[in-house]
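Before I ask anything, here is the structure I am working with.
The complex appears here without one of its protein chains, the remainder shown in place.
For chain A:
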């Protein structure tokens, strides 16, 4: 479905995201809401790390983690950790543990985004980096109209035909509109304590990468 809706572009977004993260060894990285491993595997490949050690994937959904773990063993990433947890309350993780915290297409689904951001701050080491890839607002008005038409007219239909779920995909496009825009979200990241908060638009603002540092 992701490939169909984004014409495969979601793969490029994720590639660019990991490229911006630019992880380097040695490192401890926490990838939140990354159940099926899309980001974690890209990080492991970027590190030319043969077994995925140092990478922890955290997700609230055990089923997604199971899929990810299976894919990891097929790809040879036996060193990855798979942790079930809630982004709003990462109770099993101590303070100041990770060098990097990534969350791709997950923070939109968190009920209390500010709590998730505070938890991200807590579990990062000083000097640690917060990176978020998420749907955002298309800046250009004309493109935004086209994007809205595509979102509301085509995506639920595709959801029904491909996955048999109109309402779930209607919810998806509505939740994208509900999520704070680039500047608002940057403000929220700052309020959680992060410094040097900046963002970068991809595909005219359909998605944005937000980045911040814990000092």
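Worth a mention:
Basically, contacts are C-beta pairs under 8 Å (C-beta built on N, C-alpha and C of every residue); 3 or more make two chains touch, one makes a residue touch a chain; residues count from 1.
Just so we're on the same page, contacts and distances are computed from a predicted model.
One chain of this complex is left out of the view, and of "IBH1-like N-terminal domain-containing protein", "Trafficking protein particle complex subunit 6b", "Nucleolar protein 11" or "Ubiquinone biosynthesis protein COQ4 homolog, mitochondrial", the protein name its UniProt record gives is "Ubiquinone biosynthesis protein COQ4 homolog, mitochondrial". Summary of contacts with the chain left out: across A:11, A:70 or A:167, the touching residue is A:167.
As for the chain not pictured, it touches chain A at residues 153, 156-157, 160-161, 164, 166-167.
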